[in-house]
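Take a look at the structure set out below.
Only one protein chain is missing; all other protein chains are in place.
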Amino acid sequence: MTTAPGQGRSACDRRGFLRALGVCGAGLALSPAALAQAQAEGNPYGVLVDTTQCVGCRTCTRVCAEGHGLPVPEDVCRERTTERQLTVVDGRAVADPRVDTGAVFVKRQCLHCLQPACASACLTRAMYKHDAGPVTWDKGKCMGCRYCMVSCPFDMPKFEYHSAAPHIRKCDLCADRLAAGELPRCVAGCEAGALTFGRRADLLLEARKRIATEKDAYHAHIFGEREAGGTSWLYLAAVPFDKLGFPGDLEYVSYPNLTKEFLYGVPVVLTLVPPLLLGIAKATHRDTLPATGGRRA
Amino acid sequence: MYDPLPVDPFMTKAAEYLLVIGFLATLLLGWPSLARRPAPVATPLPAGKGGTTPSGWFATALERFYHLGHAWARPTADGLVEIGLDDFAQKLIGKPDTIALPQAGAQLAQGRPLASLRVGGKAVDLPAPVDGVVVHRNDALHDRPGLVNGDPYGAGWLVRVRPTRWSANAEDLLQSDEAQRWMAASELSLQRRMSPSFGMLLQDGGVPVSGIARALAGEDWDRLANEFLRG
Partner (left out) sequence: MRDATRSISPARAELARVSSFLRQELRPRGRILTPFNVITATLVLATAVILFFRFAYGLGSVTNLNQDYPWGLWIGFDVVTGVAFAGGAYVVVFLVHVLNLERYRPIVRVTVLNGFLAYVFYAGALVLDLGRPWNVINPVIGNSFGVSSVLFLVAWHFMLYMLAELIEFSPAIAEWLGLERLRRFLERMTLGAVILGISLSILHQSGLGALFLMAKSKIQPLWYSEFIPIQFLVSSVFAGLSMVIFEGTISRRVFHHRASASFHFSQERIVVGLSRICAGAMFVYLFLQALVFLHGQDWRHLTAGWGSWYLLENVGFVAAPCALFALAWRNRSTPLARWAAVLAMLGVILNRLNVSVIAWQPHAAVRYVPTWMEFVVTLGVISAEIWVFRWIVNRMPVLREEPAHATTVAPVSNAEPTHLRKEA
């Protein structure tokens, strides 16, 4: 049974789900205590993006820009975020029986990986992964080296190349609103109900439940469950994700793992090499007894 | 549809082992030619001042290995190496008042000071041409230090040593043709410091008893000599 966005699943079910999470409708009593609990339990917050529900209205992009003091974005679909637009809606033409309208809308933004490449790459800890979930950027620490851009497998951090005091721009999961107990702006603003905010473990359960109960509506894969070691933003879709422009060659372990061996080699080298060199220097040292130990006339 | 199966991490292992064996075999076969000392070739001489050519002021002797510090080394029949200073050095320094030589048992290192020649309170160091342990030293020089001027390649030898790194040292020593070219080049570089009249005198065969260095540099002669004998 195919599902057209906005219909299908009744609003009751969704409200029931949200109630089960302990929330009421779209207004969420997300207390700092709840955040701290998420932190302590290693179960960060995240967002489930159900692309089968997204209608492509792009309200999320507008409220995001408004909330971050950025100019109102052009009302078009885009493939990639920019240094002026932290989230985009990518409209993709897909010819698949499971897609009624022939188009799938994918909201793209930083995925807030569980072990982000950018945070591990940042030598000043300007890119920082909070235990509660968000990966944020600190302008007081950033040197603008752009190593985070080199390392991110999703190419999410964007640099303001035409500014004398450039920022790195990407989605910050509205960390400021989370701290005040409010939902991220895009989640709050989504009228189609495509975005669900919650604890990652709960979101995964919900995603699996949707796949199991509506087998024909969903492709049996949750993007972000293990890609790049797991991300906080999870995606469900009706078709395989490589058809939707998601990168197909991602590692299934976190990207910082790729530098682990090298960085652990550093203390080893610093331990082994100096004694080795000292030994060689001593062994090849050629002494002379002073030449002036001779007789003189 | 499904998550990709894990990739076998050892798929290419056999081929890699074969490659490494090939590398080690190539290394083993190629090492002897890499480690061998290459044959000397003609090195072009640096140009002299005003286009002059070297006139053979300084003589080299056959069967000797020359160090750039102007000491020579001659392997002897009994496995030792005889060391002395060459014609250039003795003419540069002139007649020494005393020569300080190392005691038997002293260790020498190539390039480090071997002997010290003293003239009137100033000393010039001669660098050793090889690594080794001193076995004999030329006691005749104690009474007649002028032997190094009269017969620098024969009776004026300085010490005999047991060499410890002969092959490695020999790579840095000059022989026969190359040594002659180098001696000629040394002559040219000395010429650059001289006035023309002095040069002509030397050409005639006359050499100042006090040494070329003193004639050139007066009181600072030891600094000049040390500069040339530094190798």
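Letters are used for the chains, namely A and B, taken in the order the chains are written, and counting of residues starts over at 1 for each.
The rule is short, and it goes like this: contacts are C-beta pairs under 8 Å (C-beta built on N, C-alpha and C of every residue); 3 or more make two chains touch, one makes a residue touch a chain.
Computed from a predicted model, the values in this text were never measured in an experiment.
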{"item": "Absent-chain contact - pick from A:Pro44, A:Pro73, A:Pro153 or A:Gly224", "value": "A:Pro153"}
{"item": "Residues in chain B touching the chain absent from view", "value": "11-12, 15-16, 19-20, 23, 34, 38-41, 43, 46, 68-69, 109-111, 171-172, 174, 182, 185-186, 188-189, 193-195, 197-198, 201, 204-210, 215-218, 220, 223-224, 227-228, 230-231"}
{"item": "Touch residues of chain A, complete complex, unshown partner", "value": "80, 82-83, 117, 119-126, 139-147, 149-151, 153, 155, 158-166, 247, 249-251, 255-256, 258-259, 261-263, 266, 269-270, 273-274, 277-278, 280-281, 284-286"}
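Keep this in mind: only the chains that are shown with their structure count from here on.
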{"item": "Chain B residues touching chain A - in the complex, by the definition given at the top", "value": "1, 3, 97-103, 105-110, 112-116, 118, 125, 128, 131, 137, 142-143, 145"}
{"item": "In the complex with chain B, residue positions of chain A that touch it", "value": "219-221, 226, 240, 252, 286-297"}
